[in-house]
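Input: a single structure, listed below in structure tokens.
The complex appears here minus one protein chain, its other protein chains still in place.
Presenting subunit A:
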């Protein structure tokens, strides 16, 4: 590594460190100052560099991670109120509002759709797998394929 490259690599590592800090601590009460302190940057310099690397400001990225984690929890049948607090929201209404805005449906509707889908999958899994794959795996033999017309 040349001396010219070194400071840039160091800068990238600090930005990545801040991103991983969000990935690992999204459930806690972290704010922008926590995150910029973690990266040893001034707040505004940090926001500019973070957005340049990830296309989102740290605050936008934190919201994105929280909603993505909430989706994962709801897909594991976690009740909405529990998912809300597990991803770092204090208020159910602010969680539901942001979730609905980002995902396009409320957390409870998202959970209900997922549960219905899981039920269908458990009854007729082959209906959710392209036939070519099922054939290659030999899943069509001795299967419930005839019952998958849903």
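What we mean here is this: contacts are C-beta pairs under 8 Å (C-beta built on N, C-alpha and C of every residue); 3 or more make two chains touch, one makes a residue touch a chain; residues count from 1.
We take it that contacts and distances are computed from a predicted model.
J.: Please identify the absent chain by the protein name in its UniProt record; candidates are "Paraquat-inducible protein A", "VOC family protein", "Imidazolonepropionase-like amidohydrolase" or "ABC transporter ATP-binding protein".
T.: "VOC family protein"
J.: Which residue among A:11, A:30, A:86 or A:102 touches the omitted chain?
T.: Spelled out, the listed residue whose C-beta touches the missing chain is A:11.
J.: Considering the whole complex rather than only what is displayed, give the residues of subunit A touching the chain that is not shown.
T.: Contact residues on subunit A toward the absent chain are 8-9, 11-13, 15-16, 19-20, 49, 52-55, 68, 72, 121-122, 125-126, 128-130, 133-134, 136-139.
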